[in-house]
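With one protein chain held back, the other chains of the complex are shown just where they sit.
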Amino acid sequence: MSVLLDVKNLTTQFNTEAGIVKAVNDVSFQLNEQEIIGLVGESGCGKSVSQLSVMQLISAPGKITNGEVNFEGRNLLDYESNSDEMRAIRGGKIAMIFQEPMTSLNPTLTIGRQLTEMLELHLNMTKEAARERAVELLKQVGISGAESRLDDYPHNFSGGMRQRVMIAIGLSCNPRILIADEPTTALDVTTQAQLLELMKDMVSKYNASLVIVTHNLGVVARYAHRIYIMYAGNIVESGTTEEIFANPQHPYTKGLLKCIPRLDEEKGRKLVPIEGLPPNLINMKSSCAFAPRCSERLERCLTEAAPPLRDIGNGHYVGCFEK
Amino acid sequence: MAAYIIRRLISGFIILALVTLFVFFVMRLLPGDPLIIFMGRSVSSGNMSMEQLENMRAEYGLDKPIMVQYLNWIKGIFHGDLGTSIHYHEKVGRLMLERFPITLHLDIFSLFIGTFLGVMLGIAAAIRRGTWVDTLATGFANIGITIPVFWLGVVLMYTLGLKLRLLPIAGYTSPFDDFWMSTRQAIMPVICLSITSMAVIARQMRSSMLEVIKQDYVRTAWSKGLKERVIIFRHVLKNSLIPIVTLLGLAIGIVVGGSVLVETVFAIPGVGRLLVDSIFAQDYVVIQSSILIIATIIIVVNLLVDISYGWLDPRIRYS
Partner (left out) sequence: MTDTITDTMKKTENKILSGESEAPPVVSEWRRFRRVFFQRKLVMFGLIVFVILIFTAVFAPLLAPHDPYRGDLANSLVPPNSDFLLGTDIQGRDTLSRLIYGTRTALLVGFVTVAIAATIGNVLGLMAGFFGKAVAMIIMRIMDTVMCFPFLIFALVLAAVLGGGIQNVIIALSISLIPGFARVMNGLTLSIKENDYILAERSMGASNFRIMFKHILPNAMPTMIVLITLQLGTLILAEAALSFLGIGIQPPGAAWGSMINDGYRFLLTNPILSFAPGLAIMIVVFAFNMIGDGLRDALDPRLRGLL
């Protein structure tokens, strides 16, 4: 497997009135060809911002201050956000699906127009060809009566249907990577499962890689090959899905696992929430951000900076002191 | 859709009926007797007696009870007869035919220019937020909602007309008689008439666009790799225009109200000037008809505005 996307030391900060918020702090991750990875963390931990940074969709007061986003032999951060090169990547090579299906589609344009505009742009299709392709795409994501629904507006679709349309839009130009930012959070559980299956199938059909951003470890358990755990702007643990679930090392990961129900464990296990709230990211201290909530906290955790990610074998990395 | 329009038309008629009642009875509260005012001028030239006055009163139907007068007026309207002006001694319908096209010419131009420039200015300010373009556009809009239009007319007349001699200082010529002269005479009035609505629309357009730019679907559009121009015109513009459409009703009011002032400043013989002159002459036949026509236009425009919502916003259901 070869590396498709290699993000190194990415740092994105927001200069707000109250101070500097390091939403993404020195984050590195890799995505291989035809791989599905999960990026997991509580809301506000910077997982979405890290992905928006890859796409250079960060707007003021946010700013990418450091790092590399290596994709197909180029560092995307060398390009201006609005440059032709970057625009060709967005939608053409890397596509993104957002959390809120209800508001992510333009209410005043037909579904067809929102599909075809990208085909015309990136694949230079004619209007007719783009329309035909759009019908095909809608069929592939399981929208019945695709032909006639092309001229409908988003408000004629349910949330799940809209997210299917978003998937169709995302994959319309055969991108190499699809980034799904909390794609199912706003939907009910059965729809969630269907959509995740659909995404998995579609991605493998198009030989693309998939990044699933979620706050729910359970969502990625079944689909992701590897998982990155993020906390307060940092990646605290990463490894294959099996490793993370079987052998979690970071106290935060353990905490996350304790609060999801599992079928493979003894009966009567209680779900335990992680105490406390995620830290305020404004003007953070340099010591471990999780320390105040940590159940395995050591003396040094409150004074020293958290250690860099450490290789513990089997492709498993953890950013915590050795016990 | 058809049912919606019919319902709106019915409620429009109810409001129009209220308007006629209001206009008619308020007019009767005007102090003074228009016939005496009219006579005042004639008597001085010594050719009118009290007898003639009573004859005239009967001729205008002003001797009848007020309810009968009202019903006669309404009956006349349905027959296309708006009554006879006491002051001008002419059919109001004929007066309107003379004066109305003039006001219409200037007002439609002003409305069009005001809306177009307002939208453009708002867009420029919004997409270049925080730059000198924004400062300039916002400053201009703030002055536009502040400046008294009649005073702007006086200042323009002094600078462009009297001092620089670039434009004729006043008057009106039909574009069908002398297009060049007509256009030159229309420039200053149109600037005055359009500036307020332009400023109001620019301010609204700016904030409405800044609101839309923050929406999720605009982020989606960016994620598709579209050009900024395409995003603005295809994804942002239509959504930002929705609240602007509501303002069009208001803009019409501003322009029509402004006509009264601007036509007075530039000595333009339109309906606005007619209204002011009639008020001084206590010629309520003319006043009530002009106001009725203005109210009708505003009701119709508001109906059109509501219907055009559906075109802009597909979520609207006419139920």
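Letters are used for the chains, namely A and B, taken in the order the chains are written, and counting of residues starts over at 1 for each.
The criterion applied here is as follows: contacts are C-beta pairs under 8 Å (C-beta built on N, C-alpha and C of every residue); 3 or more make two chains touch, one makes a residue touch a chain.
Just so we're clear, the structure is a prediction, and the values are computed from it rather than from any experiment.
Although it is not drawn, the missing chain touches B when the whole complex is taken into account. When the missing chain is restored to the complex, the residue among B:Leu9, B:Val26 or B:Leu97 that touches it is B:Val26. Shown as candidates are B:Ile5, B:Ile77 or B:Ile147; the residue that touches the absent chain is B:Ile147.
Within the whole complex, the absent chain has one touching residue among B:Met56, B:Val92 or B:Met157, and that is B:Met157. Counting the whole complex, the residues of chain B in touch with the unshown chain are 14-16, 18-19, 22, 26-27, 29-31, 142-143, 145-151, 154-155, 157-158, 162, 204, 207-208, 211, 243, 252-254, 256-258, 260-261, 264-265, 275-276, 279-280, 287, 291, 294-295, 298-299.
Following the convention adopted for this analysis, only the chains that are shown with their structure count from here on.
For chain A in complex with chain B, the residues that touch the partner chain are 55, 57, 82, 86-92, 95-96, 98, 100, 103-109, 117-118, 121-122, 153, 155, 166, 169. Chain B makes touch with chain A in their complex at residues 215-217, 219-228, 230, 234-235, 238-239, 312-315.
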